[in-house]
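Note that this complex is displayed minus one protein chain, with the remaining chains in position.
Residue numbering begins at 1 within each chain, and the chains themselves are lettered A, B and C in the order written.
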């Protein structure tokens, strides 16, 4: 079987990472590559690492250009996917790396993004309870945000009963998480040698997505204090997550070990090893470690992920594999590029 | 007045930063520069940025070599300062950048460092309530740890009543915080492009120091969940601190504004501006911002500091100024080197 | 004496560095701060490290706003300084950090920049033979480009006779050298973890400026092969310069030692020490080292400079000091901020 795919937003970071992974996928043929303002330019000008696609030219992001493919990946700013998806056939698998269809609550959408909610699609985090089966038959998939991916996987095994339903997440991210946005604070001269928090006080748009995931797993409302921090590296998120333990005699490591025992991409590290983002660079792996702070009776989980890979494009490919009935790990790796 | 100073541990990062600042101090004359294993080598081999001291050779760290100065700065591994201080006259001002004399509780010392407690010295964080006056007459001063400096200043205005006495601190630090230790995980190839947490679960030795500070300010026990994260930059700490607000109608920004209104080095930024470590590089400033997450009724404070400057050597110079009756800001700046 | 200064282009990197240095200058009072598109915004939004100027608002860059100061620093894109300077009195010292008045040959200007040459001003590199005296009475000064500063100082002692008149310069620079330009290749995510050459083959605009300097020192044409490389650091240039030695029995180190023996900012390092940009961060120092490759009979000089300090703003302050009859080193330092 050869799957013909298209990528909308191929000149951005998510689009580039999708293509990097798809070039190594044995069952994929790369079709249309589209862009907005960059339409008409050579892909190589934006993605100099994709040598096998050096002769490709970007075409405009239109439903016409995206039609006729088995799978269409959307890596677009939010607000653009619903209209395009509506014009692609129901049998086309549409995998949206943007935010449009992640939130299930229209009120949350309006509060955090503004405008009308475009409706929710099956959520592409198969490691959450019950999600994998839904994805197997999906033809529309909403890829999770990068922070929600790592935060939800870090805390999902705990919120079901181990801890009180109020969690704190401080997640440090590399600069590619902001996309190819031309903002002064994202310039190399300012990113390097500096650390900065942003979206403090629960104002980052990934907050409701984390809340939604954890609340669903917990079966009741979970409050999330979320702070993202920008650090000087290209890729990677390290999330430090904590919550007060309930009175329990459960072995927290055993709970985590069991939760992810059969997962190909989520790894609880051996005791004494702590996750680093360098170790997951370019890979689809999530590395986790858990401990308990005895002075506060508080669970602390540290998790590392590559925001562009498992945090975006890797998850998209993983979901494509599931939806197409391919082995879930095809074209994906748990081996990072380090150092 | 010219103050003659000596620096023990002049080949390390803290020693280098002390000398950098002291070279710009108008009232200081630089005397003996000592080292352990590096004794006998040129200072320039270790501190290539200190051109005016290019002809200096390091001598051995002994009480004899340090004697005869008005001020002796100790930038040594913990466990070494008590013996040296005992052999320097009581009228010599000894400023210890190490941990030996920070903790007041011998039990805490034994738990966290092991061995016998050498006793506590006046704690060199003049911005904490009541500390400045003590430092004016001190002849032995314990300079705070870098994480305790930024964490304590970030939360001190709150723990007296604004928030519940359980706080969470996730502090991201540059690599110089670990000193010039030859460990594989501190090599450039491994630090760059990676983020890692360490001392997770309350096991970092700065935890009891933060706890001690905040508990004293609060007038009762404060529990501290502290996680340090190593990030790829040479200097700087960004601390994200949070705690549940008590029922209060106090204006939290007003509380912070008043707390530091007269402080020359601690700055609550104007609303809408958030601290970055790049902005305090090389300076003695602490930049703060506060907000409240309405969904959790949780105070969130972000603070930035240069771990080597206000976090170590700048604080040492500030304390020297106080103890010698010099203007507190002499030789120090609130202007960072950015970008 | 208090000198009242204005800075045009205060929201950019050069403008910020000028203000950082001028805040530490004992004889300066900071007056108007102007900007183009950023006029009307708070300086702190662009220069978060300049806390003492936190209440300043940028005004528009007009001759009216710049009038009435003793010194006006121009940190503007090229093509803007002549008109402004013409409207400021002849007794106002105008120090231009831009390129407009560096080249003496109108033909070179037209080739490299296009348009009409605005005429040349005294060139602000006092360490070149004969330049210091001219600067003492200048009221218009053209600050050298960052690459020309380090390259010219590295090779000036050699081109007068030690080497053949064809030199190779490969200069690696941090990202601030490109200014606050919003270009994708300057984004943190792309700068970090990558190295790139640009302006290869003699096409960078600093090439004719280096050629002009070295040819004047040599008293005849010197050919310059110049390649700049962008590296992942905020500041600093390291230039590797080489040329074939003439038949000579001169001691090249002695030649360099003598050339800069009385210079406060240019330092030939002791043998065995090699320059690093980290050691000059934030300082006005140039660090040099020279050697001879015996297999090729080729002189190799390595030089380090902070592109924003001695490479731009530090040179501007140094020239102001000269032109105003102040001690040349006032407000400047040879001590870097390291590590």
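In this section, contacts are C-beta pairs under 8 Å (C-beta built on N, C-alpha and C of every residue); 3 or more make two chains touch, one makes a residue touch a chain.
Just so it is clear, the model here is predicted, and its values are computed rather than measured.
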Partner chains on view for the chain not depicted: A, B, C
Contact with the hidden chain (one of C:194, C:215 or C:330): C:194
Residue, one of C:28, C:178 or C:302, that touches the chain absent here: C:302
Of B:234, B:275, B:311 or B:331, the residue in touch with the unshown chain: B:234
Option touching the unshown chain, where C:11, C:61, C:213 or C:277 are the choices: C:277
On chain C, residues whose C-beta touches the chain left out of the figure: 166, 168, 170, 172, 174, 187, 189-190, 192-198, 200-202, 207, 223-225, 227, 229, 231-238, 240, 242, 274-279, 281, 289, 291-296, 298, 300, 302, 304, 338-339
Contacts of chain B with the absent chain, listed as residue ranges: 13, 46, 174-176, 178, 180, 182-184, 186-193, 232-235
Hidden partner interface residues of chain A, rising order: 13, 16, 20, 23-24, 42, 44-45, 47-52, 54, 176, 192-193, 234-235, 267, 269-270, 273, 276, 278-283, 285, 287, 333-339
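Here is the rule we use: only the chains that are shown with their structure count from here on.
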Interface numbering overlap (same over half, different under half) for chain B and chain C: same
Superposition rotation for chain A onto chain B, Cα-based, multiple of 5°: 180
Gap in Å, rounded to a whole number, between the CA centres of chain C and chain A: 44
Residue numbers of chain C (touch at least two other chains): 13, 176, 192-193, 234-235
